[in-house]
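The structure that follows is given in the form of structure tokens.
Of the protein chains in this complex, all but one are displayed in their positions.
We just call them A, B and C in the order they show up, numbering each chain from 1.
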Amino acid sequence: MEDRMKAPRNLSGWLRVILPWALLASLLLLPAVDSNANLMRLLFLTAVYSTAGLGWNLLGGMAGQVSFGFAVFFGMGAYTTALLMHAGHSPYFGFIGGAAIAMLASFFIGLPTFRLRGPYFVIATIGVTEAVRVIMNNLDITGGASGYRISEDKPFNPLEHYYTAIIAVALAVLVSTIIANNKFGLALRAIKQDQDAAAAVGVNPYTSKLWIHAIAAGLTGIAGGIYARRAGFFYPGDVFAFQTGINILLIPVIGGIGTIWGPVLGGVIFIIVEETISAKYQDFHLLIYGSLLMLIVLVEPGGLIQSKRLWIMLGKLLIGLFTGTTWKALFGMLRGRRFAKAQHIEE
Amino acid sequence: MKILEVEKLSKYFGGVAALKDVSFDIPEKLICGFIGPNGAGKTTLFSVITGAHSPSAGKVHLHGKDITGMDAASLVKKGVARTHQVVRPFKAMTVLENVQLAVHYGRHAVTRTHIAKDHAMETLKLVGLDRKANMMASAISLGEQKRLEVARALATAPELLLLDEICGGLTGSETHAMMELLHRIREGGTTIMYVEHDMKAIMAVCDRITVLNFGQKLAEGKPEDIQNDQSVIEAYLGKSDFGGKKRA
Amino acid sequence: MSAVEYLDLLLKALLLAGVYAAMAVGMTVVYGVMKIVNLAHAGFLMLGAYFAFELFNRFHIDPVLGAVLALPVFFLFGMLVHWVLVRWLPKSDTPTLASLLLMFGFWLVLQNLAYAKWGNDDQSIFTPLTLSAVHIGDTISIPKVNLVVFAAAVFCMVVLQIVFHRSWFGRSMRALIQNPYGAQIVGVDDQRTSRLTFGLGTAFAGFAGALLGMLYSFSPDFGRPFLLRSFVIIVLGGLESVSGVALGAIVLAVLETFSTVVPFPWYWHGWKMYHLPPSYQPVVPFALLVLVLVIMPKGLASLFNRKWKTA
Partner (left out) sequence: MKGRLAFVGKYIGRSTIFALALWGMAAFGAGSTPAFAADDTIKIGVVLPTTGSESKPGQYQKEGIELAIKQINDGGGIMVKSKGKKLKIEEVFYDDGTDSKKSASLTERAMSSDGVVAVLGGYSTALGTAESVMADRYKTPWITTGAGATAIFAKGYQYAFGSLSPVALIGTTSAEFLGSLVDQGKLKKGLKVAMVVENTDHGTDYVNGFNEWTGKHKGYFDVVMNEKFELGATDFSSILQRVKSSHADVFLSDAHLPDYITMQRQYLQNGLHHQMISYGARGPEANARQALGAGTDYIFAGIWWSNKLPYPQAKKFAADYKAFTGHDVDSWYAAPAYDGMRIVAKAIEAAGSLDKDKIRDALKKVELTDSVLPGQKLKFSANGQAEYPFVITQNKPDNKVDIVYPKDAATGDAVAPIPNK
């Protein structure tokens, strides 16, 4: 498990800790090198989804409580941010407001269900998504099913959105790391394994779950707000859709449940799949995700980030990068006209 | 000075009485044993006191304060910890982490990680698991898991420790080590309630013994008195030869 | 609205309850025995509808008969699914992350396969019965389809009850539901029983799906609203009780039907009587769910002193 950091003992240990952060930081400098709009867009989406995924991972991965309802928090974040901006507040205040409302919402789901044993929580999360979507569809102050539009006076600046998103991921990773490495994280892992035994050493499972749920909701709310601000328009059938909740859940599951960097990897893979495979084979994207889920559950429960195969492969690739031989090959592969062509229709 | 008082405690499952009007009290800094044939209600008694089940009737007082039906977590904060008859270590954690968690959430609620780690190590030394500190809890033997169970309970810094059949399935030497441990714990100033099938063990270690039968208190007293108590002998002869249970 | 109209609605609600019960019962038995929240249930419902649809279009088999035929077919299908996927899941007495994700993944796959096979236009089964109704007076009119569907549903529930109480399989199932460990000690083969149970659950899903297909138009993502209803129903019924399911189904159906027609007092510029806008109707099941979770988590069954284990 990577969800706790042992004090690094040697160079390799330090690399494990520092390298990911360094590379994440380097993304902040990326625009200086290449600020092509499409790249900014993709990385923005990746960052937003990863943030939400990291949120889900706190609850689902660390405390072992599966929720299909994170769309609710995503949507709450989106709407709150929009409404606050409409009221003339700064978007960043909006994000915080979004987080707050999302946290509030999380209690409404948690309070009645966490106290009970059995499937009540997961059932409630499925129910609440549907219910909230319907209610928002009919709520006039938010424009109902017609959706809500954010209009900013100042011209659209992709870089600002990009940086906000990257910082959000960093925040989410930081929060995860802190939780994973203090007593709270330990308690959550205990609850995941044996609730009664945890209670027998003084951990209160009920409140612990409530809090982690709230924190997770908060992060997802921020993600929703950031997404909404850039999208400029959104409606309940989109941000509150069941599918949105699924996407948020897929990301950590693919990347590596209960790990810290897993959801980030998951986000990257998810967006690449969305943009290429499922764009090319739209008709099969459910199939792709469905089988991916089943495969991971049955074969790689740790997610891809813990999959030996994957990372030996990438290890090989790394040698290439070090020796500089495969840069060309790599780019040849990725700069595939394939991807561009995928969108064209051959005459 | 009494630490725990139990008044007329009763617990019914459906119509069946697992405990009927059981009353006793536990003096501080003693090891009090609870014996009785299978189904006498020993484990039920524990789970009612530690809030796993709420009693059908009766009261439990800790230092004179009512703690009846209080949940396990808050009891730990009040200084009452228990072990389970079937060990339940957190298998996906190291031995150290298992105990460290207990320190964090125990009576003293230690927050700083390194302090908690130190406390945990001391506790592990006490039970003799310090060498296995960094092994996964799933990787150690049953005997060691039983000791881990005790260490975990102990790490919450309890005033009253309820031990449920910690010798079940242990070898003679392991049992002996466990008895040593109990003495050391008591010297540490912790009161112990101890349920055990193993007569030899319990006779050897307890200062006072309470006998339960069919959910009722049958007798109470020093080990030697109990051994000669007529009603107790009868209660056991009905079931199996006195003391020989589980040893053959 | 007049009393007769209310009566008319009540009748319709009760008929609806029949299908709801058939729809939820499969989920209950699977949860009871295996503690798996079967999200693929929705997928099975959807397949059931298409099953009847195909039989009807290709071989002109009456959908009711189709529904009955669905029972054995989906029974085998369910056992296959269990053998291929479900049996690998770790055992647990509460739903695990793995089980949820696995069944959910399988649901996605089912949806996609259906999508590939039938496309996403809304199909529906049109029989002479579809549009005809039994008229009592001029206000009460009961669609014949609903009557037939109700009859079929009730019939199968009765059959299930008999299976439960008379057969060896039923007994071992009940044993597992009530006390898994005890059951295995007395020699109930839980792998085998689970397999059969999952088959049974799937069979009922397919059956109910076919019946629903007669009432509504359907597309590959047909199941979800009904999945949510099934949840509400089994929670109402106390998760593991077939009789509880029947009760839950009635409560839900009646509430759904009447929620939008019965006016209630509401303060908006002074007290007035208001209807719940029909557009809010889909919220009713969930509202009910939360209400039950807060008031009586053990389900309606907890109203009665003896807990209704499958009986």
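In this text, a residue touches a chain if its C-beta (ideal position, glycine included) is under 8 Å from a C-beta of that chain, and two chains touch if they have at least 3 such contacts.
On a predicted model such as this, the values are computed, not experimentally measured, just so you know.
Colleague: Could you tell me which shown chains are touched by the chain that is not displayed?
Modeller: A, C
Colleague: Check each of A:19, A:87, A:159 or A:295 against the chain that is not shown and name the one that touches it.
Modeller: A:19
Colleague: Could you tell me which of A:165, A:271 or A:294 touches the chain that is not displayed?
Modeller: The single option touching the absent chain is A:271.
Colleague: Quickly run down the residues of chain C that touch the omitted chain.
Modeller: Residues touching the hidden chain, for chain C, are 1-2, 5, 8-9, 12, 16, 120-124, 126, 130-131, 133, 135, 139, 141, 143, 145-146, 216-217, 219, 225-226, 256-261, 275, 277-282.
Colleague: Tell me which stretches of chain A touch the chain missing from the display.
Modeller: Residues of chain A in touch with the missing chain: 2, 11-12, 15-17, 19-20, 22-24, 27, 30, 34, 36-39, 41-43, 45-46, 134, 137-138, 144-147, 149, 151, 156, 231-235, 237-238, 243, 255, 259-262, 264-265, 268-269, 271-272, 274-276, 278-279, 282-283, 285, 304-306, 310-312, 314-319, 322, 330-331, 334-337, 339-340, 343-345.
One rule holds for everything that comes next: only the chains that are shown with their structure count from here on.
Colleague: I need the common contact partners of chain A and chain B, sorted by label.
Modeller: none
Colleague: By number of C-beta pairs in contact, which two chains lead?
Modeller: More C-beta pairs are in contact between A-C than between any other chains.
Colleague: Starting from the mean Cα coordinates of chain A and chain B, work out the distance between those two points in Å.
Modeller: The separation of the two C-alpha centroids amounts to 45 Å.
Colleague: Could you state the distance in Å from the CA-based centre of chain B to that of chain C?
Modeller: Centre separation, chain B to chain C: 47 Å.
Colleague: If you average the CA atoms of chain A and of chain C, how many Å lie between those two points?
Modeller: Chain centres of chain A and chain C, defined by C-alpha means, are spaced 33 Å apart.
Colleague: Touching chain A in the complex: which residues of chain C?
Modeller: Where chain C meets chain A, its residues are 31, 37, 85, 88, 94-95, 97-98, 100-102, 104-113, 115-116, 224-225, 227-228, 231-232, 235, 239, 277, 279-280, 282-283, 285-287, 289-290, 293-294, 297.
Colleague: Which chain B residues qualify as touching chain A in the complex?
Modeller: Touch residues, chain B against chain A: 50, 52, 71-74, 76-77, 81-82, 84, 88-93, 97, 100-102, 104-107, 109, 111, 113, 116, 152-153, 155-156.
Colleague: For the complex, which residues does chain A have touching chain B?
Modeller: 1, 181-183, 186-187, 189-190, 193-194, 196-205
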